[in-house]
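Note that this complex is displayed minus one protein chain, with the remaining chains in position.
Let's look at chain A:
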């Protein structure tokens, strides 16, 4: 059950999140994501969520304007990977409150943190929704305590 990588991209083909669980050079990553995004965008809506692509098995699903896509190993279980994607979407949804693409654009770092709590090294680390959200909320709590009030000028990015 190894995720090799996970990509989130929009219908326009813009990458919103990328997580690589195998060592690849920057160039290879760019090439793979470019080719794969094109392949998936070319598929029709009713098509199967799984495809063999090069030597990988790709599992993907579209949620509103975003495509979630995982590459897994050959013997891996497609359906459970599909539900990995769904659980991640649920986590984002719960955390942001009805998540949309913009939430992920503006809070990309949060999307990464949630993913790390859920999947680590390509494997499911914690599949309980409550436990993952608890961990993230604890971190947010730590953050608020630590946060000092800032001047308005600084906040609007004039620094």
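In this text, contacts are C-beta pairs under 8 Å (C-beta built on N, C-alpha and C of every residue); 3 or more make two chains touch, one makes a residue touch a chain; residues count from 1.
Note that contacts and distances are computed from a predicted model.
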| item | value |
| --- | --- |
| Omitted chain, identified by the protein name its UniProt record gives, among "Integrator complex subunit 11", "Retinaldehyde dehydrogenase 3", "AP-2 complex subunit alpha" or "Glucosamine 6-phosphate N-acetyltransferase" | "AP-2 complex subunit alpha" |
| Residue numbers in chain A that touch the chain omitted from display | 1, 15, 17-18, 21, 23, 30, 44, 46-52, 74-75, 77-80, 82-84, 86-87, 95-97, 100, 102-103, 105-110, 112-113, 116, 120-131, 135, 138-140, 142-144, 146-148, 150, 154-157, 159 |
